[in-house]
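Written out below as structure tokens is the structure these notes cover.
Note that one protein chain of the assembly has been removed; the remaining protein chains are unaltered in position.
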């Protein structure tokens, strides 16, 4: 009865490549972050993909959905880029039932120090333990049922929609 | 219907005094941490005291209780040293009803970078929004109803007791 | 008889813009870095420009040269992008005499935490105090007279050339 954590990439896991001066993906930082947070939950981590969420396709969302279906856990946390997090939440809600699924991400890469990643990870892991089955987004300290949230692209903040 | 955040000190808010080479309290870091976490909850912060929890007296616990009673919010988060967090939780449970109160803290000062503080703050703020009235401790990614938790002093980890 | 510090941009001063997910320039971090380093040298900071060194033109190099000439200090430190640092050093050497000029930079933005910036700043400030007049590059803990150094683009390391 642990938690499944699916890594899909996003700003959360980006790092700086000092040779090319670009933001790239290497390995996920999620395991290190859980250790830093002294997390003692039973969390099983799977890296599904390492993608900028703007590059995510329906095939990618299908792959994430299958991972959710195949997972024996009924509490699932997904780290995801913020730009299309709302779209993936909608896709998952359409194809899944009976599990509590929480998506979270970060505005600043964890590797850059001043990140919101640790805060969001702590938040999302908490919500996934107590919310009833459904698909949710956890950002900015809040949770939003899918379909009632959007990312404000000017401010970078997730906000409720009626 | 916001959240009241009561600061009482603890490792969470300690910093290093480079002149005396000791750990001291100055101002709380909680407001900065919420900003770093891009928190958009309606959180009102009050600093009740800045104390190592080993130095807390019953008078201190009475003061914290009064702040909880006086607060118009029904969701209250308390940052607290880990050593006597369980005792304060018991004291609060004895003297308060009808509010959701979550205590959290940190094993490493936020100011020292590798802190569990951001993770715990995100976690505790999430639990306080969704748990039913009662007194809880949020540490290590988990929540514990008061009276069913202790701090393991060898490992520094909070664990369930039957 | 203090030190003049000319800021020209470079990776050193880049930061992450969380709305556009790009690396941008805002204000220089150099003053904060000197404070963090508990630096007690008499350093006067001037921001000449904030540029990626790949975008630097001869007009820019002329502007930097003029700042060096106009400066009353005979010890001048220049923060600069690493990609064309060697070119600017050559330009300065051609147009200036009688001053000790040290160029330095960083492979990782200071704002990203794991930076070599603090190390390089401490190093360059030390070299500029003790080297005889001339133009030098200080990177990787070493100093190189201009004209005898190149940046190895595969490794990101500055190395001597005969």
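Letters A, B and C mark the chains as written, and numbering starts fresh at 1 in each.
Simple rule for what comes next: contacts are C-beta pairs under 8 Å (C-beta built on N, C-alpha and C of every residue); 3 or more make two chains touch, one makes a residue touch a chain.
If you're wondering where the values come from, they're calculated on a predicted model, not measured in any experiment.
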{"item": "Residue among B:49, B:63 or B:111 touching the omitted chain", "value": "B:111"}
{"item": "Touching residues (missing chain, whole complex) on chain B", "value": "11, 16, 18-19, 21, 23, 107-109, 111-114, 153-156"}
{"item": "Contact set of chain C toward the excluded chain (per top definition)", "value": "33-34, 36-41, 43, 107, 113-116, 118-127, 129-131, 138-143, 156-159"}
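FYI, only the chains that are shown with their structure count from here on.
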{"item": "Magnitude of the superposing rotation for chain A and chain C (Cα, nearest 5°)", "value": "180"}
{"item": "Distance from the mean Cα position of chain C to that of chain B, given in whole angstrom", "value": "45"}
{"item": "Between chain C and chain A, distance of the C-alpha-averaged centres to the nearest whole Å", "value": "39"}
{"item": "Chain centre separation (chain A, chain B; CA means) in Å", "value": "26"}
{"item": "Chain C: positions in contact with at least two other chains", "value": "none"}
